[in-house]
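Of the protein chains in this complex, all but one are displayed in their positions.
Order as written gives the chain letters A, B and C; numbering starts at 1 within each chain.
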Amino acid sequence: MPITNRHEQTILAPIRRVGMGDYLLWGSLLVLMLAGLGAWIWQYIEGLGITGMNRPVYWGVYITNFVFFIGLAHSGTFISAILRVAGQSWRAPLTRAAEAITLFSLPFGAGSILIDMGHPERILNLIFYGRFQSPIMWDVTAVGLYMLSSIVFFYLSLLPDIALCRDRLTDVPNWQKRMYKVLALGWKDSPEQYHRLEKVLDGMAVFMTMLVVTVHTVVSWLFGMTVQPGWHTALIGPFFLLGAILSGTAAVVIALALLRKVYHLEEVLHNGLFNSLRKLLITFILGWLYMMIAEHLTIGYASMHEEMVVLNDKFSGTYSLVFWNMTVLVFFVPLLIFIFKGKNNVGWMVFASVLINIGMWMERYIVIIPTETSPRLFHEMGGGSYLPALPEVLITIACFAGLVFLYALFTRFFPIIPIWETAESLPGHAHNAEPAPVSSTATGD
Amino acid sequence: MDIGGLVHTFFNNAGPGGVVVMLIFGTACTIYFFLTRWIVSGGRDEAAIPDEQSVSVDA
Amino acid sequence: MPRWGMVIDLDKCFACQSCTAACRMENNTPVAGQDQAEMGRAILWNEVLPFVEGEYPNIVETMIPRPCMHCDNPACIKVCPVQATFKNEEGVVLVDYDRCIGCRLCTVACPYTVRYFNWYQPEWPEALKEHLNPEPEVKPRPKGVVEKCTFCTQRLRKAREEAEAAGRVFNATDYIPACVQTCTGHARYFGDLDDPNSLVSKLAHSPRAFRLFEELGTQPKVYYLKQG
Partner (left out) sequence: MATNPKSSTTNTGLSRRDFLKLGAVTVAAGAGLTALKSVDAPQSPQAAAAEERIVKTTCALCPSGCGLDVRVVNGKAVKVEGNPLHPLNQGVCCLKGQTALEMLYSPERIQHPRLQMGERGSGDWKEIPWDEALGLLSDKLTELRKAGKAHTVALLHGELRGQMRQTVQRFMRAYGSPNMISRDSLGEGAARMALWLSQGINGLPVYDINNANYVMTFGGNLLESSRNVIGYLGATAFMRRGRPQRGKLVAVHPRLSATGAKADEWIPIRPGTYGALALGMANVIINSGLYDADFVRDFTFGFDDFEDADGNKHQGFQSLVLESYTLERVSNITGIATEIIARLAGEFATNRPAIAVLPTEAGELSSGNALYTALAIHALNALVGSIDALGGVIVQRFPELKDWPTYSLDAAARTGESKERIDGAGMQFPLALSAYQNVPERVLSGKPYPLEVLLLLNANPLYDMPNDGRTLEALTKVPFIVSFASTLDESAAHADLILPASTFLEIWGDDYLEGTGYAGISLRRPVVEPVHDTRNPGDVLLDLAHRVGGPLAKALPWKDYQELINYRLSNFDWEKLEANGNWSEMIYFNAAPGSQAWKDVLGRDRLNAPQDGRFDFFSRELFALLGSDSDLACLPHFEVPATLTDSTAEALDYPFLLVTQPIITQSAQWQGIIPTLQECYGLQGYVKWDSWVEIGQKAAEALELHNGDRVWIESKMGRVQAAVRVRAGMWPNAIFLPPGQGHHTFVRWGRHADDASVVGANPNALSGFSTEPLSGLAVCGPTRVRISRV
C-alpha cells in the first residue's frame, strides 16, 4: 500500500536512501572502533602494563567507562518504561530513540569490564566457578538481565513498525525487504496483536523500572562493598542511580536534537517535548546536588582520618581541579542554562546536556581514582598517581564511536520514531484505551 | 543442613553462583520467547488458523 | 589443624629489609625494572613501609614490615567472583593462578594493599633464570593474575614431607616462612595461634601487641609488638 498520510512519510523518509554522507560517517566511526580494538589486542598480547594503571590505582578509565555507559543505559528505560508506567503519553515519540541509547551503550558498558580483565579468555570462569558472594557476580546477573530485557522490550515495541516498513517500503534493496519480512514475525496489524503487545509492554515496563534501579545500585556496590574510604558509604547506590538517570536523560536530549536536525523531524519532535525533558532535567540536577551534599557533608562533618585524606584530595588536593570543574559542569552551568535559556531553545538544551555528560564521566572518575590513590596504609610517598595511557584513551574513544555508529546504523534501517504509538494522535488506529492525547502544540508552559 | 549453612555454602563456594546466573538467563529467555510468540500469535487466533476453522470475516 | 599466625616485634626489627629480599628469592617475585618501579609496580610481597610523623627535631619514624595479614575475615576473599583467592583450612589466604581472571577487585578491596598484580609477563635475563626457586608452588606467575604473600606454603609442604619421611608427627614448629628465618633482629615469630602454649599466641596476647586496622573487623593474623 503506498504511503498515505504525511506522518508516516516524514518518519520513514530517513530509511529511503543510504547516501554518501552515511558511508563517510560509518567509515570514520568504524576506523575509530578498529583503533580501539587494535589497542585492546595490543593490551591483550603485551599485558595491562601498557595502560596507566599501577599499584595502588588498580582501576582506572576502563571501570569509569563501565559505570558511565551503564549510566547512559538508564535513559531508555527511564523514558519509555517509567513514563509509560506513569502514563505520561507525551513520551511516545521519543521512546525508541531513548531505548536505542540503552541498547547501544550497554554492550560498551559490559565490554569495558571485559577489556579491564587480566585474563579475558577466562570469562567463562564466571560461569564455571561463579561465586555469588562477589559483587561482580551481582553485576553480571543484573547487567546481563537488563541487557536481555531491554533488547526484548526494544524489539517488541519495534515490531509493528517493522511490519509497516515491510508493507510500505517497496523500493528498498531486496535484502532489506527480506530482513523486514523475517523480523516482523508475521505481524498482521490485528487489534488483538496490538492489545497483547500493549499488555506485555505495560507488564515489562514495571519489571524494567525495578530492574534498572537494581542495575545501577549493583554497579555502585562494586565500590560500596569494600571498606575503602570514600567508597564505603550507604549513599553510593542512590547517588550512582540518580547520576545515571541524569546522565541518561541528558543523552536522550542530545540524541533527539541530533535526530531532529539530521532527519528534519521538527514537527514530530516538537519543542513541547524538549520543555518536558527540561523540567525533568532540572529536577534530576537538583536531586544529584542533594546527593552530593548529603555524601560530602556527612564525610566532612564526621571527618574520620582516612576519609578526610580522600576528601581533602578531592577538595583541595591533586583532584581539586577535576572535582570543581565537574561540579560546575554538572550543576551550575546546565542548571542556569535550563532555567534561563532552555525554554523553547533546543540548541542551548543540547549544550547543557553535553556538559552534563562530560561532568558525569568526570564524576565517576572522581569517585573511583582518589580513593585508590590514598590507601589506608598511607606510608611515606605511598600515595598512588594515575594518568590514563594511550590504549585507555583509544578504547574510550572507540566506545563512544561504537555507540554513535550503532545508532546511526539503526536510524538508517528502522524508523527512529515509533509510528504506531505516535499514530494514535491520528484517527483510525484506536488501539490505545487512553483518551486522545492533548494535541502536540499546546503542551509546555 | 540448617538454613544458615545452606546460604553460606551457596554464597561462599564457586559453582552455585554460575548456576544461578545461567538459571536466571535461561528463565528470562524462555519467558521472553513465549511472550513474543504469544503476541505474534494474536493475529492468527483472531483470523483463525485456516485449516481448523472457517475463514473469519474480520478484515 | 594449625591456624598459622605471625608476630613481629618492632622493638627488635631494624628495618633492614632482609625479609623483603628473602621473600623475593624464595617466591620468585619478578624484578620490575626502573620504569615499572617508578609507576609503583614493583612486586615485593613483604615490603617494609616507612611512616613519619612530627616536625623537626621531634620526629617519630616507624618502619613496619608488612606481609599479608592472612585475615580470618578477609576483605579480599569475599569479593572474588571465581574463588581464585581462598582461605585453606589452616587459615592461609592463597591465590589459584590458573583460575584468577585478573579483575583486581580483591586488590582494591584489601585495606592493607598487600596484593600485587602482574602487569606484564615477568621476565629474567637468561643467566638469572638459573637462580629461581624450583619448587612447583612458586613457578613464576603469568601476566594478568594477582599474587601475594602465601606464608611460603612450599616450605610448609616440604616440612610436612620431611616429617613424614622421618616418620615423626609434623608439629607447628617444624615450619617457618623465609622472612621469619632470615630476620636479622630475630624479631619475627611464627606458629600456630590456636595452640595456647605456642610462643606466637603468648606474644599475641602481650600488652604490647597491636594489629593494623583492627577496627575493620578483618581479624588479621599478623600481630605487631610496640617499639620502645
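Going forward, a contact is a pair of C-beta atoms (placed from the backbone, for glycine too) under 8 Å apart; a residue touches a chain by one contact, two chains touch by 3 or more.
Computed from a predicted model, the values in this text were never measured in an experiment.
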item	value
Of C:A32, C:V146 or C:V222, the one touching the omitted chain in the full complex	C:A32
Residue touching the undisplayed chain, where the options are C:A187, C:V200 or C:V222	C:A187
Touching residues on chain C - with respect to the absent chain	9, 11-18, 20-22, 24-26, 31-38, 42, 44, 47-50, 52, 54-57, 59, 61-63, 98, 120, 125-128, 130-134, 136, 139, 178, 181-187, 227-228
On chain A, residues whose C-beta touches the chain left out of the figure	49, 124-125, 127-129, 379-382
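The rule is simple: only the chains that are shown with their structure count from here on.
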item	value
Of B-C and A-C, whichever chain pair has more C-beta contact pairs	A-C
Chain centre separation in whole Å, for chain C relative to chain B (CA means)	50
Two or more partner chains touched - positions in chain A	126, 128-131, 133-134, 137, 140
Residue numbers of chain B (touch at least two other chains)	13-14, 17
Residue numbers on chain B that touch chain A, as the complex places them	10-22, 24-25, 28-29, 32, 35-36, 38-40, 42-43, 45-47, 58
Residue ranges of chain B touching chain C (in the complex, touch as defined)	13-14, 17
Residues of chain C that touch chain A when the two form their complex	36, 39-41, 49-52, 64, 66, 75, 78-84, 99-105, 107-109, 111-113, 116-121, 143-146, 212-213, 216, 218
